[in-house]
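Written out below as structure tokens is the structure these notes cover.
As you look at this complex, bear in mind that one protein chain is not there, while each of the others sits in place.
The block that comes next holds subunit A.
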Amino acid sequence: MTTAVQPVAKQRLADVVFKTVSTTAGVLILIALAGVAIFLVAQAVPAIIGPLPGIDGGFFAWVWPLTFGTIWSAFLAMVMAVPVAVGIALFITHFAPRRLAQGLGYVVDLLAAIPSVIYGLWGITVLAPFMQPAYTWLTQNLGWLPLFAPPASGTGRTILTASIVLAVMVLPIITALCREIFLQTPRLNEEAALALGATRWEMIQMAVLPHGRSGIIASSILGLGRALGETMAVAMVLSSSGIISFALTAQQNPSTIAANIALRFPEAHGITVNMLIGSGLVLFAITLLVNGISRWIIARTTVKGGR
């Protein structure tokens, strides 16, 4: 009886080299992520467990208003940016003449290349003074809404201004990804809708948006990640006092984790450094959570057997 011998695949040098390089690259990203996580946890532990001088209620009482401000400003930015981004992407892919579409796509991509410091400067010097009269009007006429509770900000450097700046910053990411996804809508599905007598907008509702749904969610989450972590523009624009408030146009505004770290780190020492790094750990956790939720949503909304 002969024993079967599994044939040994020939090892080619190029394959071995490429496999090693790509494996190394894959492992490196894991090491980097683990390194950041270990650093954050190790540095945050003294602030989380230890007593904090001059702060009542410990670390979480201190970090909660910042967390609120971070999520609130990012949420406002998404509310403004996602509909506009989807609209721009639809216009570029399905309504604009080809030459205009190319130009517009290029301009939107250009928005992504502007450094956030520039956005911050623009927010302080242009947007805030421009919006200030509108804020005064809103608090005078819609002051009964908690969102526009008086007094109005005298400088215009409110959380709404910061969120508008954030919205403009995340717009190109969401637009570019949505545009790619809308372009991939199967022509067959578009024609099916048109042949049934759908108008262009009805065709978009029947074919393009269902096809792009998970992509819109995924690109929004990427944008949300940037809005949560954006530091410089918010630090410059927002006149913050670390309170918890839903008011959009008031003098006193919540701060965000990233902006707070940037503003206070240069003067921090001792346990304060640990506190700031601890707040960074919270931001890291929020971002991981957001990504996890988005994956869950995408998995849930993809129709079984579809596409």
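The rule is short, and it goes like this: contacts are C-beta pairs under 8 Å (C-beta built on N, C-alpha and C of every residue); 3 or more make two chains touch, one makes a residue touch a chain; residues count from 1.
Just so it is clear, contacts and distances are computed from a predicted model.
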| item | value |
| --- | --- |
| Hidden subunit of the complex - UniProt protein name among "RsbT co-antagonist protein RsbRA", "Phosphate import ATP-binding protein PstB", "Biotin-independent malonate decarboxylase subunit gamma" or "Carbon-monoxide dehydrogenase iron sulfur subunit" | "Phosphate import ATP-binding protein PstB" |
| Residue among A:Val84, A:Ala192, A:Ile243 or A:Ile297 that touches the chain left out of view | A:Ala192 |
| From A:Gly143, A:Pro210 or A:Gly242, residue that would touch the chain that is not displayed | A:Pro210 |
| Chain not shown, touching residues in subunit A | 98, 186, 188-199, 202, 206-207, 210-211, 213, 303-307 |
